[in-house]
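One chain of protein is taken out of this complex; the other chains stay put.
Then we have chain A:
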Amino acid sequence: MAGIQGIPHIAVDRCKGCGLCVSVCPQSVLAISDGAVNVKGYQPAIVAEPERCIGCTSCALICPDVVISVERIPVKKEVKS
């Protein structure tokens, strides 16, 4: 079965760690970094589970700092019987 895999990219050093992207992700792909700090001094959003992304762009739509870009690639998924 053909499906879509999304690839979110986060410009980590521009992120202010507000967490809005994490709150709207339907697949729990994103998370706020646990400890690591960016050049601004914020704990940025990170892509915690990239393989779960469906490329819906909800995170990018709600990001106030436009730090997220999203790609989509077609993938073949095995049909679960």
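Basically, a residue touches a chain if its C-beta (ideal position, glycine included) is under 8 Å from a C-beta of that chain, and two chains touch if they have at least 3 such contacts; residues count from 1.
We adopt the following convention: contacts and distances are computed from a predicted model.
**Q** Can you pick, from "Lipoprotein", "Iron chelate uptake ABC transporter family permease subunit", "2-oxoglutarate ferredoxin oxidoreductase subunit beta" or "TlpA family protein disulfide reductase", the UniProt protein name of the chain not displayed?
**A** The record names the chain that does not appear here as "2-oxoglutarate ferredoxin oxidoreductase subunit beta".
**Q** Pick out which of A:Ala31, A:Ala48 or A:Val70 touches the chain that's been left out of the picture.
**A** A:Val70
**Q** Please output the residues of chain A touching the missing chain, sorted low to high.
**A** Touching the missing chain: residues 6-7, 14, 16-20, 23-24, 42, 55, 57-58, 60-66, 68-73.
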